[in-house]
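Of the protein chains in this complex, one is absent; all others appear in place.
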Amino acid sequence: MSTKTKAAWNVGLIAALLGLLFILEQVMPSGSMLFTVLKKGAIYALVAVSMNLLNGFTGLFSLGQAGFMLLGAYTYAILTIPTESRASVYQYFDGGIVQFALPVPVALIAGGIVAAIFAYLIGLPVLRLKSDYLAIATLGFAEIIRAVFQWDKLGPITNGSNLLRNFPSFKSVLYPFIVSGICIALIVMLINSTYGRAFKAIRDDEIAAEAMGINLAHHKRLAFVISSFFAGVSGGLLAMYQTTIQASMFKSAMTYEILLIVVIGGIGSVTGSCISSFLFIACSEWWLRFLDNENLYIGGFHVPFLRPGFRKVVFAVVIMAMVLFYRQGIMGTKEFSIEAFSGFFKKKFGKKKVEEGGGSHE
Amino acid sequence: MSKENVLKVENITMQFGGVVAVDNVSLEVDKGEIMSLIGPNGAGKTTAFNVITGVYAPSNGAVYFKGEKIIQNHPQGKMKKLYQGENPVMYEGQQVLAPTPDKITKLGIARTFQNIRLFKSQTVFENILIAKHMRRTSNIFTATFRLNAKEEAQMRAESEELLKIMDLEDVRNELATSLPYGKQRHLEIARALATKPELLLLDEPAAGMNPQETLELTQFIGRIRDEFGLTIFMIEHHMDLVMEISDRIHVLDFGKTIAEGVPEEIRNNQRVIEAYLGGVQDE
Partner (left out) sequence: MDWITKNLPYLMAGISVGGQYALIAIGYTMVYGILRLINFAHGDIFMVAGLVVVYAATVMPIYIAIPLMIIVTVFLGFMVERVAYKPLRSAPRMSIMISAIGVSYLLQNLALYVTGGLSQQYPAIPWISDTVTVMGATTKRVTLITPILTIVLVVGLVMLIKHTKIGMAMRAASRDFETSQLMGIKINNVVSMTFIIGTFLAAIGSLLFFTNYTGVTPTVGAMPGLKAFVAAVFGGIGSIPGAVIGAFIIGICENIIKGLGWTTFSDAFTFALLIVILIAKPTGLFGEKSTDKV
């Protein structure tokens, strides 16, 4: 398949997907769990891909994602709450000190930029650290950010530990799909560029990468800042989806969930992260719901153990099994593509799958 | 000195804690020559390479490349007390130069590694292509949005050409680690050449090779020296290869220089023979 037909296929596929979503929205009741999964899944797909850029493609084991999402979410919320609602939202802080509201897209990007600026500053000291120390330091930073945002003295800006609400949100499922889609496309383009190759070189062997003239500090910082930018944008989207936010939402448990999504999808696969984030959200929010139902009867037999919380136990066991026995994840480091897909079915395209990075520019 | 030296190492001492790995070594590598660095195991050869390529900042001493000082250090902080090498105050007060390895590579010094360090998850072609990243003019935005298409095409064309020259074209799309051992060594040298170096440092290029492969490698090293106009500085244990190919040989033992000269001189040098036969038994 030539590059042009491949691109045409991809465009067609995306258009079909968006069309399908649009139709679904017209015909299905808006309260359907399907939309919850699709919306949240799209947002998690973005943050999972952003984490994969660091953990999977650059080999930096960072656990700060929740912190950067918090920054994005707060920036978005603070900048978009309509001036007339500020008095009620910031009721303990005399309406707060921010007395203007920006358009939604601008605020989303601002959220990303704030996250990126913090990432730059944090990155200066911590990116020198090795694997697990980096993980624990970034986790620590996320905790610090969370504490700072709950601080009373910053209340006029952050509303302290109180909820932020009344900011604009989205109704249509198309919105998170389009925003996440654009962001993920940008990340993929980056990964396939010469910088992406440098990131992968660092992942494979830092010392060799450095000997090949790749400036480690510079490139690690780039990956960290870019990843955080997109985590910030996804934080903004999450705020829109939730309609209210609070610093205490963004615990390290959130980062762990995103990490598990990345692992299940395959560390180093963008499409894997996307697929697994929808699966993850669908399982945790929808498909396993019946496990929380105490009065489930199958043919008159009362299924034991079922009560609220059981769903999560089963889910955690499944994840643990994946981590132990299916370490490659759904996609390994490969990518889903039309080519591979059709080849899988027809076996006509029996030739070897070439990894994205190599084949995309020809 | 009639010849122009490409690399000049001056009074280099490398001390780790209380262990002096390289002790006051000075040497010069002239343009276009092949110089070998030999010595028993643990003599400090690879450490010397790591100092020249910026992996370690030396405890003391300076390194020049094409007449320009690129690395310089003197015992500081804790090392000031611990320092056991010579000339402790010679470089004091002078500027400290400790560039990272990527800066050294940019200057035109490329290297290979004793234990092969290829990019495991990448193909042969990609391994070479990565070396071209260094000379990019694009920034992250122009690269992401493909505004650097022309440069990208050129990077690829140059890499293709190098593959051809290096006889790696047929395995172009193989994973680097799936190659046979000898080919992996080959690829590592190709990757180093892709950075367009003037000075190439080879760390035991023949390690693990059989006599046939070693012979081929000998010819190969000679060929790339001529074709790419290189100066080569190499660590090697295969004495046939070393004696055959080297213009000059520098011998280290316990971190100290014990001899330097043309192969014939080294072959008959009493101290060198002693170092290899007595004391630390080699291989």
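Residue numbering begins at 1 within each chain, and the chains themselves are lettered A and B in the order written.
Convention: a residue touches a chain if its C-beta (ideal position, glycine included) is under 8 Å from a C-beta of that chain, and two chains touch if they have at least 3 such contacts.
In this text, all values refer to a predicted model and were calculated from it rather than measured experimentally.
The missing chain, though absent from the display, is touched by one residue of A:140, A:168 or A:332; that residue is A:140. Across A:174, A:207 or A:296, the residue that sits in touch with the chain not pictured is A:207.
Across A:82, A:105 or A:308, the single residue that touches the chain missing here is A:308.
Seen across the whole complex, the unshown chain contacts subunit A at 55, 61, 125-126, 128-129, 131-133, 135-137, 139-141, 143-144, 147-148, 150-152, 207, 251-253, 256-257, 259-260, 263, 267, 307-310, 312-313, 315-317, 319-320, 323-324, 327.
Everything that follows uses one rule, which is that only the chains that are shown with their structure count from here on.
By the touch criterion given at the top, residues 53, 55, 100-103, 105-106, 110-111, 113, 117-123, 125-126, 129-136, 138, 140, 143-146, 148, 152, 155-156, 173, 191-192, 195 of subunit B touch subunit A in their complex. Within the complex formed with subunit B, the residues of subunit A that make contact are 186, 189-190, 193-195, 197-198, 200-201, 203-205, 207-217, 222, 226, 268, 333, 352, 354-355, 357-358, 361.
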